[in-house]
Each structure stands twice: as structure tokens, then as C-alpha cells.
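Incomplete set of chains, arranged as in the complex.
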Amino acid sequence: MNTKRPLDVLNRAKGKRVYVVLKNGREVVGELQALDIHINLWLENAEINHEDKTVKVGSILIRGDSIVYVSTTP
Amino acid sequence: MNTKRPLDVLNRAKGKRVYVVLKNGREVVGELQALDIHINLWLENAEINHEDKTVKVGSILIRGDSIVYVSTTP
Amino acid sequence: MNTKRPLDVLNRAKGKRVYVVLKNGREVVGELQALDIHINLWLENAEINHEDKTVKVGSILIRGDSIVYVSTTP
Amino acid sequence: MNTKRPLDVLNRAKGKRVYVVLKNGREVVGELQALDIHINLWLENAEINHEDKTVKVGSILIRGDSIVYVSTTP
């Protein structure tokens, strides 16, 4: 158990939809393609939720330092 | 006593529920799976508390720089 | 699939128009010329959108730490 | 005198109660167990004070970048 690392939870979610909460209060849902140690995320088929509105944004790169947390539970 | 490190308090809490206070004022409770030196945390069976509402978020990765403190006391 | 990196989504968008959301709430659209690991971006023919107004700003360098996310979908 | 370092004031307070002022305005009192160069702090028997309320939080890890200052005077 000691060898688990926090980013493993994201690595095992590649190809699946994840839910991202941003520091500006917005929420993004999309299919996780890739991540790095800064928690920069590449999502496909992404949607932004903000104040009950949903906007399709397609392919996006989220800058890691904008992220509060990422949920990998559908 | 000199060899204790701050993150030891988290390392000994692996597999147990921890309580995390975020800089955006929200609170997260979940079972600690893994952490790193940035205090990035992987939690399972996590719940977010915000203004008297609780939302189940399942498996999450919390970015360390979003965290104020982590309590390991049940 | 493991070898994908998050910035690949931007690298493959070079020469195309991208949509950038900034931490100050403004939005920039422009043709991506170059990027680096800090996500500093050079855009050409850029426009800033803010409160329903659009301002043409031509050639710009956006500092990476001002960016929330970048969409590469037209 | 030239060889004193700022963190010495915390190192000599190990095992004693310290008073921590956080950037979010809250105050924490607890027994200092360990610290590192980022001023991450492990406290035992900790209490959070906020707007005249006190909450017992037990064992905690405070992220160093959340801290304004630490007083070691009882």
C-alpha cells in the first residue's frame, strides 16, 4: 500500500469521464486523455457548468494550478 | 523526536477517514489512499460539505495547494 | 495511450484558432503560434471578449499563470 | 548570533503548544510535533478558533503556505 501515489487515481481514469472543480467556481466534465505532475489535464468532449448553464467546449487543456479537485467517480 | 516529519501524521492515517479544509471554504471527508510531498491527496468514498449540504464525490484527487489543513482525528 | 501528454492537445492546435479563458474572467480568441511548458501562449489576430465587448489586440503573449483553460475546438 | 535561523524558534517549541494564524483568518492552537522547511506543521490536540467558536480537531497537518505567523509564547 505504501507505493500508491495520489496521481494513480487519475492515471487509472484515463479514457473515462472525470469531474473537475476549478478555483474560479466553475465545473468541467470531460473524458481524461492525459495528465502530468502539475495536474495539467487534457480532456475531450468537455462541458463547463456555471450557474446552471452548460457550455460544450470540446477539447481542452486545463492548467493544473486552476484545479481544486478532480473526481473520477461517474 | 527530532526525526519526526509533518507528513508522518498523514502517512499513519492511510486507510482511515480524514477531514480536509480547502482554501475555498469547502470541507472534504474521505478515506486517505495516498499522498505526496505537495500534499496532493487521493481519497476514496469522499464527501464534500458546503453550506450544510453534503455531496458524495467518490474517488477524488485534491490538489495540495488547495488545502489549508488536514485533520486525522475521527 | 500512456505516452500522451496534456500539452499535446495544444501542440496539435498550432496554426489554428484557440479559445483561452483567463483568471480575470476575460476570454481571448486567437491563432496559436507557440507555447511552452508554463503554458505561455503566443497568439496572432487575437481578440479579447469582456462583458459583451470585443477588442482586437493583434499579436499577444499571454502569461501562462493567467490561464484557467484553453479550448482547441473551433 | 549569525548562525541563528528563523525556524529555530519553532524547533525549540517542539512538544509545546503553539498559536498559528492562518491566511483565511482562522487561528489554530496545538502541541507542535514536527515541522519542515515549508513550515508545514503537525500539531496534536489542536483547536480551531473562528468567530468566537472553538472546534477541537485533534491531530492535524497544516499546509505551510496557509500560515501567516506562528507564536510560540504560551
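Assorted remarks:
The letters A, B, C and D name the chains in turn, as written, and every chain counts its residues from 1.
Convention: a contact is a pair of C-beta atoms (placed from the backbone, for glycine too) under 8 Å apart; a residue touches a chain by one contact, two chains touch by 3 or more.
Not measured: the values here are computed from a predicted model.
Copy number for the full complex in this structure file, with 4 chains shown: 7.
Methods note: only the chains that are shown with their structure count from here on.
Averaged C-alpha coordinates put the centre of chain A at 18 Å from the centre of chain C. With each centre defined as the average position of its C-alpha atoms, the distance from chain A to chain D rounds to 33 Å.
Taken residue by residue, chain D touches two or more other chains at no position, since every residue touches fewer.
Contacts between chains trace an open chain of neighbours here, each touching only the next in line.
Under the touch rule stated earlier, the contacting chain pairs are A-B, A-C, B-D. Here chain B touches chain D in the complex through residues 1-2, 4-10, 19, 23, 25, 39, 64-65, 67-73, going by the rule given at the top. Chain D makes touch with chain B in their complex at residues 14-15, 22, 24, 26, 28, 33-36, 40-42, 46, 57-63, 65-66.
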